[in-house]
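Apart from one protein chain that is not included, each protein chain of the complex appears where it belongs.
Naming follows writing order (A, B and C), and every chain is counted from residue 1.
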Amino acid sequence: MERKILITDCADAQGLIAKITGVCFQHQLNIIKNSEFVDNGQGRFFMRTELEGEFNDEGLLADLRKVLPEQNHMTLVNAGKKRIVVMVTKEAHCLGDILMKSFYGALDVEIAAVVSNYEILKPLTDKFDVPFHFVSHEGVTRGEHEQKMLSIIDTYNAEYLVLAKYMRVLTPEFVERYPNRIINIHHSFLPAFVGASPYRQAWERGVKIIGATAHFVNNCLDEGPIIKQDVIPVDHHYSAEDMARSGRDVEKSVLSKALQLVLNEQVVVYGNKTVVF
Amino acid sequence: MERKILITDCADAQGLIAKITGVCFQHQLNIIKNSEFVDNGQGRFFMRTELEGEFNDEGLLADLRKVLPEQNHMTLVNAGKKRIVVMVTKEAHCLGDILMKSFYGALDVEIAAVVSNYEILKPLTDKFDVPFHFVSHEGVTRGEHEQKMLSIIDTYNAEYLVLAKYMRVLTPEFVERYPNRIINIHHSFLPAFVGASPYRQAWERGVKIIGATAHFVNNCLDEGPIIKQDVIPVDHHYSAEDMARSGRDVEKSVLSKALQLVLNEQVVVYGNKTVVF
Amino acid sequence: MERKILITDCADAQGLIAKITGVCFQHQLNIIKNSEFVDNGQGRFFMRTELEGEFNDEGLLADLRKVLPEQNHMTLVNAGKKRIVVMVTKEAHCLGDILMKSFYGALDVEIAAVVSNYEILKPLTDKFDVPFHFVSHEGVTRGEHEQKMLSIIDTYNAEYLVLAKYMRVLTPEFVERYPNRIINIHHSFLPAFVGASPYRQAWERGVKIIGATAHFVNNCLDEGPIIKQDVIPVDHHYSAEDMARSGRDVEKSVLSKALQLVLNEQVVVYGNKTVVF
Partner (left out) sequence: MERKILITDCADAQGLIAKITGVCFQHQLNIIKNSEFVDNGQGRFFMRTELEGEFNDEGLLADLRKVLPEQNHMTLVNAGKKRIVVMVTKEAHCLGDILMKSFYGALDVEIAAVVSNYEILKPLTDKFDVPFHFVSHEGVTRGEHEQKMLSIIDTYNAEYLVLAKYMRVLTPEFVERYPNRIINIHHSFLPAFVGASPYRQAWERGVKIIGATAHFVNNCLDEGPIIKQDVIPVDHHYSAEDMARSGRDVEKSVLSKALQLVLNEQVVVYGNKTVVF
């Protein structure tokens, strides 16, 4: 008995749920969980179906294709452990949370490697017996630095790259190598305070709530599809540094939750947005 | 074109979604929104289907019955405005919120009448041109009082009774007249602080969060199926009275949200719990 | 026995709390509640002292002035009911909440009048026996319209103007008449989505949380000192209209809470920020 997740994305039409679940039924697959969403404005249909049974992948997809509108998009992937590479700079909290949760089984993930432009997080990574690669950005161009990083990252065949407070902007060339497969945590409640020093910006504006945003990376900085956001209250007692300190807990929690959703195949990217089942 | 909501509740079996949506498709009904839930522990299947089209109610239910397991339970009701009677004692905030939201169209409800054991909320009710009935509980037995209330309430053919801070315990005889159709707001985060003076109990215990709970009423006080809960933080500065004052905003908000869910046919009672689609 | 609130704002120095509370003690005033805040970055001291007793206002302030650094700023105001004028356009929810809470005593305020550029909220205002003034903006310049509004508003000697979804931008001339005395509710989590149609902007960006912001109005649109913010989660099911609908509950709640803080003299404006005691 295997468990797989089928994501269907196509133009909306009458009877789609009946047709798709009917095909699954013919294939003697049991539906563990089913969620659908119709974007009525765009006339678009999305469905996530968690299936259990003996799979004939090709046959199933072929039979589904017969009942779906043209230009449908389907993915059928195994439930279970995914492989990630984590990119970091100097801050430990997000990486620490991912390592720790993976250690005690709260994140179903294989951390293949940690790659960083500083050495500072090597001791932390070593504790969990995960390979750590230091690739300095000094004395090389941005392009060269990224090529060095990629030459390491690519060897791990990771399904996702996780930017756990990686503080350098990625070039479009880098991003295109992992389309919709790079997850970033931004330390503000986007789209407020894009760019550098969001906590300082927040402090200067005198906001009463700060937040964090996990999103897929696309070519526009801080503008990719949002996966998860959360906030905490602050008040006039908070300096910009206090906000940064308190914000770390939200950052790590939002990134872990977003990662969990992505690993569970609950997130479908759609234009510049996500459907989170 | 009508819009109706089909709630299906039956033993779980393979292919149920395909079968039910298939029948709807045959009846040329468009599925606007579909949500299902399987309680794997109990082997129970629940589905809420929002349908649009020309309905043959009897035919649809008969065709569905053919494909469902025995001992299924289905309801098919019109989407749209429901009729309620509100029962109150002395406090204005929950009644005020329901009247106000109904006035500006945020609650899709017809408030048929307000019934109270005090006269104090008559001026508020009058502002919104809703009939107000004062039925004193003084000098009569509990049973007589309830009979008097019911003789008025029953004339309004309300789909739901809303206890908007009605501060008397209802007898089983009363409750049985409106099974799973009486919604109460309890001013604590149930099951903490059942019974009287929950804010005082909360203050004495020194909790750091207080809440409110909207639930259906059954024969055990404060123990019916929970529909909605919410909380707010408190601290040592709060006296029991401060908690009560701050709690009112949560009470009114939780009751309004629970009512909205019930009016939208999003709540299915199941044992002593609810499935909230 | 009177109750008054003393707000002190001056350069920070050693012994300020001892000196100020010492003077209050000499005046035989009882401190009901005291809160202080030092902005260490700016070297600025703020204190809010709730006092009870027999007041000699001039004497107290004179004695305090002797112990404070130069260029101090003090205010001493009566605790208790303040007078407001509410400005609205077409939406009922914020006005409705203020009227209702004032009616049942949850907001300690006298609503002197409601002024609007539409007639639509007159019936609601009439229910609560509050004067309603309709001043159309059609066929007049912005300046003329504001002059007409002010000629009415000024007669009420209001301590605060509350923009309860007043959907027109005020000119600097208007704002200067009520410096730090105009409270606005903006229907987004500022500084995200300034300007028009914030819910549509939020929907287009695909955010997972929406919010509302109450702030004092200054000459830059949506950029005045923030008093209170709150948020609610949304997901892909929400259209821009759904966000607007759900957002109304947050808007009304944030505005009411901000108003309560201002009425209690808990808010001190400081540069473009607020200290909220």
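One rule holds for everything that comes next: a residue touches a chain if its C-beta (ideal position, glycine included) is under 8 Å from a C-beta of that chain, and two chains touch if they have at least 3 such contacts.
This is a predicted model, so every value here is computed, not measured.
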From the list A:G53, A:G96 or A:G206, which touches the chain that is not on show? A:G96
Among the options B:G41, B:G139 or B:P172, the absent chain makes contact with B:G41
Hidden partner chain, touching residue among B:G53, B:G96, B:G211 or B:G247: B:G211
Chain B residues touching the omitted chain (full complex): 37, 39-41, 189-193, 205-209, 211, 225-231, 235-237, 239, 270, 272-276
Logged for chain C, residues touching the omitted partner chain are 14-15, 17-18, 21-22, 24-25, 28, 30-36, 38
Quickly run down the residues of chain A that touch the omitted chain. 91-93, 96-97, 100, 103-104, 106, 124, 127-128, 245, 248-249, 253
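Heads up, the rule we're going with is that only the chains that are shown with their structure count from here on.
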For the copies chain A and chain C, the interface residues, called same if over half of the numbers are used by both and different if under half, are same
Indicate the whole-number Å distance between the mean C-alpha point of chain A and the mean C-alpha point of chain B. 38
Just how far, in Å, is the C-alpha centre of chain C from the one of chain A? 40
Any chance you could list the residues of chain C touching two or more other chains? none
